[in-house]
Each structure stands twice: as C-alpha cells, then as structure tokens.
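Missing here is one protein chain; the remaining ones are kept as they sit in the complex.
Moving on to chain A:
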Amino acid sequence: MTGTGNRGELSRRRFVEALSAAGVAGAFAGCTGDGGGSANGSGEGGANGSGGNADGSSNESSGNSGSATTVQLSGWAANNEESAFLQEVVGQFDENHEDITVDYDAIQSKYKQKLKTQLGAGNAPDTFYVKGEYFSSFASQDVLLELTSVAEGEGFDTDDFFQPILDAFRYDGTLYGIPKGFSTLQLYTNSTLWEEAGASEPKSWDDLRSGLEAVKSSTDVKAPMILQPNARAWYGLVFQNGGQILNDERDEAVFASKAGVEALEFLAGLKRDGLAAIPSDISASWQGAALGQKSVAAGITGPWAIPFLKAEHPDVNENTTVSHIPTPSGGTKATPAYTVSYSVSSNTDAPDASKTLVSYLTGKEGMKQWASKGIELSARKSHGDMQFYKENPRYKTHYEAGEWSKVVGYGVNSAAILNLLNPQLEAVMVGEKDPKPALETAQEKVNTEVLS
C-alpha cells in the first residue's frame, strides 16, 4: 500500500509540476509570441532599432547580406500592382547599390496608427511614407531625420520641385521629407451630359453655377454635381478667393474671413438650390462612383478617379473631362493638393543608407520611373514633357496645377483642427447652420482650444 501510495503521490506531484510548468511556459509563450509578432512587424532583417551605433556607414551593417546595410522601407499600397511596382523600383536600387539592401514591407491598413506606435516604441522602419496632412505633427516631435543633405546632394536640384509640394515637408524651415509624388483636386465633368445641356467648360464660379443650372433643367441626373460635406473642395476655394486657413505664422485660424465665408456660401448655395448633392443624398459613396453611375454630371476629385472610371465605367470614362477648378471673378488659381513624403526615422541605425535610398527614389530618374505609370503625379517640374502626360492629358491637367496648388495641412494640430472644422462645414451642407456662424464657431474653437 505504501509503495502504491508513494507511486501515486509521486505521480500526482509530477503531474502537478508538469501542469504548472506547462502553464507558466504557456504564459511566457504568449508573451514571446506577441513580442515576436511585433518584432516581425518592425523589421525582419533585424536592421531596426537593435544593430549598430548609428555613427557612420561602417556601423550600418546590421543586415543579412554580408557587409551590406539593410534599410527597411515601409508605406501603404493602394493595390498589389502598386506594391509590385515599388518592389521593382527598389530592386533596381539594390542592383545599383551593392552595399545597401532594401527590405520593403507595405502596411496594408491603419498605416498612421501603426507607424505612430512603432515610432513611440522605437522600432519604426528606417524610411517610410508621411502624409503632408500630418507631417508637421511628426516633425514637431523630433521623430524625423532632417534631410538637408539629401536636398543639397549633387544633381538633386530642389528647384526642380513644385515649391508648394516641397515646402509642405519643411518644419521651421528645415526639410524633413522629400515628396514621392502628389495629387491635386480638379473638376471632373461628364461631357456628354454637359453638351446635352448646352453648357461649356466652366472657367469661373458663375460659369459653373449656370452650367449646373442648365444640366439640372436638361438632363435627368439625380443631382447636377456631387460635393463632399467637408473641407476638401472649400479649402481650395478659400485660397482662390484670396483667403487663408491659418495666418502666415500658422498660430491663428483665419478661415472665417470674408473670403472663407463667400467660398462656403457659394458651395452651400449650390446645395440649397438643388444644383449639388452630398453623397448620402444620392446613395453614392464618393465622386467617382457618382460620376460612373451617371447620377451627377460633375464632381471635384483627384486623379485616383481615372483608373476607377477606366476599370468600372469605361463608357463614362471616355466622356469624362478634367479641367481646373473654376475661380471666382477677380480670384486667383488655387487647388487643394495631397502629397506624401519619403522621410527617415530619427532613430534609424542606417541614416546614410536611408538618405541614399530617399535620394534615389525622389531623384529625377527614380521619380520619373515612379510617375511613369500614373500611380502618382511627379513632383518635379522637368517631368512635364514625359511621354505619360502626352498620352494622358487628364493627368497633365492635375500635374500642371502643382505650381499653384495649396497642400492640405493645418500644421502641428491638423487632426484636431479638422475635427472642429469638418462638422461645422457638414452642418452647413445639410442645412443645419448658415456659413458665417458655422465658420466663426469653428474658428473660435480652433483658436481657443487648439492653437491657444
């Protein structure tokens, strides 16, 4: 009995020990598993945040191909073709730079949130995309490496860039990003419907209004034009009308000026008089879809609408014209622009190699290659005679507006300002508020709660 009892005791004890050990191991496995996932997300080549002393190119040898430095490059990709094409461009860089290996890894969703977390944790990629809209909030917190040396590099020629696009990546006068391309918003019109209404290409706000009135009376579209109930189109119209969003020092909101109110009154007037609709009025998710479904005859949108129309609505695409956004009488040309930079983490272990990569991708040849398929507009003026723009004049219309474009960005507190401004603009577009009090409320809130 004793023997049996001892065997039983021993067995039970071993069982308990084994179970406990398994539990503890399981708990730690959970931890390491998660950590491993994070590590993979931030750098498979181990080039990131752990190797080297960041004190020169000789220490940038944390990669996995002999003495070559590995640079991790991250961004988003709209589709697989875009991702594959960037991989191809990067492959060519690798071939020409034996001492540098690029590890490209696209973040497919929630890019900004993931990048912010990675930067905070100190394991961000070496080189990554930064949107102009939130660039200042990154630069102001010292997480980006200044790229003056890239700009001053031999043959780089910063004068060749559209200055508004390049300047979008300066913070306190210092360059922290080089544009990889840009997009502008322009007026898309269905020329068949427009001609049916007997209207000509609108050059001014008055032309646009009278053209839409003609479309309304002569065609059976759900609404002559589609407008987003936010700051997108209004942003450009404010500048056209001589106004500004922030003052020159960017420390005070000034958009409730006469120019800003008139611009909003013009857009709200189109909506009020049945000449424009917001997406939810006509069950369309965005301007491209509304144009493609022939629900509207006009919309203000970016060059991303062209491949969409080509693929989804080829018949409408053939009759879609792109022209510059009409200006008010006595106003100036201006259009909202969206741009993205290649920037380098201030915490990188491979600063020199990262700068070399950025210089290549944004140089004359690299950017030409990138822009040659229309994925993005080239930010360089010398690319205006590129074959692609000769063959695709609608892209050329978007491209040439780079000269007078106004990059969408509201400074260090861009998101906070937009979260106060957009609901007021939305209230105007759905008829809840009048333009003047809505803009004054937003301006007062921005100045007291965000910029004070």
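As a working rule, a residue touches a chain if its C-beta (ideal position, glycine included) is under 8 Å from a C-beta of that chain, and two chains touch if they have at least 3 such contacts; residues count from 1.
What we mean here is this: contacts and distances are computed from a predicted model.
Name the chain not shown, per its UniProt record: "Rubrerythrin", "High-affinity branched-chain amino acid transport protein", "Cytochrome c oxidase subunit I" or "Carbohydrate ABC transporter permease"?
Not shown, but named in UniProt as "Carbohydrate ABC transporter permease".
Out of A:T117, A:S382 or A:N447, which touches the unshown chain?
The single option touching the absent chain is A:T117.
Based on the whole complex, identify which of A:Q163, A:N247 or A:S280 touches the chain you can't see.
A:S280
Out of A:E81, A:E98, A:D142 or A:E391, which is the one that touches the chain we can't see?
Candidates A:E81, A:E98, A:D142 or A:E391; residue touching the omitted chain: A:D142.
Can you name the residues of chain A that touch the chain not displayed here?
Listed in rising order, the touching residues are 5, 9, 12, 16, 19-20, 23-24, 26-27, 30-31, 113, 116-117, 119-122, 137-138, 141-143, 229, 278-283, 413, 415-416, 419, 422-424, 426-427, 430, 432-433, 441, 445.
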